[in-house]
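Right, one structure below, let's go through it.
Not every chain of the complex is shown here; the ones you see sit where they belong.
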Amino acid sequence: MNIGILLKEGPYNHQAADTAYKFAEAAIKKGHTVDAVFLYNDGVINATNLTDPPQDDRNIAARWSNMAKEHGVEILACIAASKRRGITDDIMIEGGSITGLGTLTDIAIRNDRLLTFGD
Amino acid sequence: MLHTINTSPFESPAMEECIRFVQPGDPVLFIENGVYAVQNGNRFTDAIAALQKTSPVFALQPDLDARGISSVAPGVEGIGYDGFVDLVEAHQVNSWL
Amino acid sequence: MEDNVKKIMHVMRRAPHGSIYTYEGLEMILIMAAYEQDLSIAFIGDGVYALKKNQNTEGISMKGFAKTFMALDGYDVEKLYVDRVSLAERGLTEDDLLVDVELLDSAEIGRRMSEQDVVIHH
C-alpha cells in the first residue's frame, strides 16, 4: 500500500506530529510505502532545523529528517503556508523541501491513501 | 471508510458530528485526546454503546495508556499503531479533526 | 470518468477568521481544481459560517475571502453541500448564504462522503 500523509499542526504544541510519525513508522515496518509527508497550516513548523528541544525529549524535526534519509519519505512544506510562518530553504531540515499545493494534489492522486493528522 | 476522532468529546463537537455522518458498518477509531470518549462510566458511555450497534469501535492503546485510562467502555477494542495501519489498509480514511 | 480521476471531498468545519483553516483550505481547493479531479466541498458545523453574507473584515485588518467561494463555479467546483442541521441550529437559512448550495440531510452527505477516495477536513 502506498500512503501519503497530510500534517496540519506544528511540533510539540499538538500531538498530531507525533501520531503521524508513529503511524508512518508502523506502516514502514509492515512493508508499506510512505510516499510523502506534506506539511500544511502550522504543520510547516515541523521542517525547521533550528528546533532544539530538551535533551530528554524527542526531537521531532530530526525524526522526520531521519525518516526521509532512511526510508525515502519526502518531507514537503507548502510554500504559501511556510512564508506566513517564516519557514525558508535556509532553515529547512535535511531531506525536507518547500513545494506548492500542486504536489499535494499529485500525492493524493498517486497514492492508495491520504491520511490527515491535525487538531 | 475508517473514521478517526482525535479530540476530547468534552472539548469539541467532532465525535457528535462524526456520528451523524458515519455509515452503518464503518469502523470508528479514537486517538489522541479522542480516547477520553471511551473511558468507561463517563457522560458519553451511552453514546459509545449506541454507536457500537452499527459500527465497530477502536481506541489507540498507547493513547489510552498515556492518559491512565485502564477501564474502557464495553466492546471497545484497544489497538496499537500496527492495528491502526491494518485498519487503513482495509479502508479509506476520514479524519474528523 | 477516467481511471486516474479521484473523488476528493473537502470538509469545512471551522468558523472563518478566528483561525486560518477555512482560508488555507480554500487555497488548497483552488489549486486542486486545476487538476481535473472530482472535487466536492461539504460545510458542516461552524464550517457553514464561511458562506455567510455581508462579512466585512476591514475592522480586524484581515483579508476577507468569502467572495472567493463565489468564484469556485468558474473553476468547475460545483458540488457544494451544506448540512441542513448545522445551518438550522445556527439560526441561518439558505438566504443567509453567499452562494447556491445543495442543502442536504446528514445521512445523504454521509453517503456521498463514504464514496470518496480522499476526505480532507479543514
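Order of writing sets the labels: A, B and C. Residues in every chain begin at 1.
By definition in this document, a contact is a pair of C-beta atoms (placed from the backbone, for glycine too) under 8 Å apart; a residue touches a chain by one contact, two chains touch by 3 or more.
All of these numbers come straight from a predicted model, not from anything done at the bench.
J.: Could you write the composition of the whole complex as a label formula, given that just one representative of each chain kind is shown?
T.: A x2, B x2, C x2
In this section, only the chains that are shown with their structure count from here on.
J.: Between B-C and A-B, name the chain pair that shares the greater number of C-beta pairs in contact.
T.: Between A-B and B-C, contacts are more numerous in A-B.
J.: Where the CA atoms of chain A average out and where those of chain B average out, how many Å apart are those spots?
T.: From the centre of chain A to the centre of chain B is 24 Å.
J.: Please set out, as single numbers or ranges, the residues of chain C touching at least two other chains.
T.: Answer for chain C, listing residues that touch two or more other chains: 117-119, 121.
J.: Send over the residues of chain A in touch with two or more other chains.
T.: 8, 114, 116, 118
J.: Going by the contact rule set out above, which residues of chain B touch chain A in the complex?
T.: Residues 6-7, 31-33, 62, 80-82, 84-85, 88-89, 92-93, 95, 97 of chain B touch chain A in their complex.
J.: For the complex, give me every residue of chain C touching chain A.
T.: That would be residues 4, 6, 8, 20-21, 24, 27-28, 31-32, 34-35, 37, 117-121 of chain C.
J.: Where on chain A is chain C touching in the complex?
T.: Interface residues on the chain A side: 6, 8, 40-41, 80-81, 84, 100-102, 104-105, 108-109, 114, 116, 118.
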